[in-house]
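With one protein chain held back, the other chains of the complex are shown just where they sit.
And then chain A:
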Amino acid sequence: MKIMVGIKRVVDYAVKIRVKGDKTGVVTENVKMSMNPFCEIALEEALRLREYGLASEVVAVSVGPSQCLDTLRTALAMGADRGIHVHSTSSLFPLSVAKILTHLVLFEKPSLLFLGKQAIDDDCNQTGQIIAGLLNWPQATFASKVLLHKDKQVVTVDREVDDGIETLSLNLPAVITTDLRLNQPRYATLPNIMKAKSKPVNKFTLEEFNLQIKSDLEILQVTEPPKRKPGVLVASVDDLIHKLKHDANVI
């Protein structure tokens, strides 16, 4: 059974982000980039399923510029068997990525597609859901526990929803997007890094897929949120009431 995992290369989670001077986006030059944390969790889950003997192969997929290869190498160092890199330099939105991944899924035919629930740079939380729609596959998003019953070709997933935990049972093939509490991703050990050098990474371009990616969205402006105003010390209760009434408009 094959599992495919979608990986995104994003600005590292611990970096302090700054907005570019021309407000077209966030500074990404000379900034540490790494794998999206939710994608790491997705990959870890796929690797665990393979280690339990429920899957035979884990394929890591990434769409983006050539630097994506670094992230794919990390995925291979964590334990993925193969990598697929779809080269694209244009800005990619969830719908475009979903279309590309759909094409790959139809090509590779995995039984499970794991994705992170959202990317930490755009926080869209759409790609997994769109793919499921395009493929007409069942989906379980915000997974906090995954149990695969290979013989019955069914996967039981606990989802973290606002009301609590929802348990769903899905027929394979299915799309699962992972949430934070699913697992703790492993480190890339040196022996695995060594092995990763010899693992194959297939590179594709969009032309090979006969896909025209045209984005319907255009970013107009990116600005920082307004800075928090410092607190004001009030001299008396009357002063406080006055401020609440007139400045804050809450009473």
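Note that in this section contacts are C-beta pairs under 8 Å (C-beta built on N, C-alpha and C of every residue); 3 or more make two chains touch, one makes a residue touch a chain; residues count from 1.
Rule of thumb we're sticking to: contacts and distances are computed from a predicted model.
J.: Could you tell me which of "AP complex subunit sigma", "D-2-hydroxyglutarate dehydrogenase", "CAHM3 protein" or "ACOX2 oxidase" is the UniProt name of the chain missing from the displayed complex?
T.: "D-2-hydroxyglutarate dehydrogenase"
J.: Have a look at A:Y13, A:Y52 or A:F107 and name the one touching the chain we're not showing.
T.: A:Y13
J.: Hey, which of A:G21, A:G53, A:G164 or A:P191 is the one touching the hidden chain?
T.: Checking each option in A:G21, A:G53, A:G164 or A:P191, the one touching the absent chain turns out to be A:P191.
J.: Over the whole complex, note the residues of chain A touching the chain we left out.
T.: Residues in contact with the chain left out: 12-16, 30-32, 34-35, 37, 70, 74, 77-78, 184, 187-191, 193-194.
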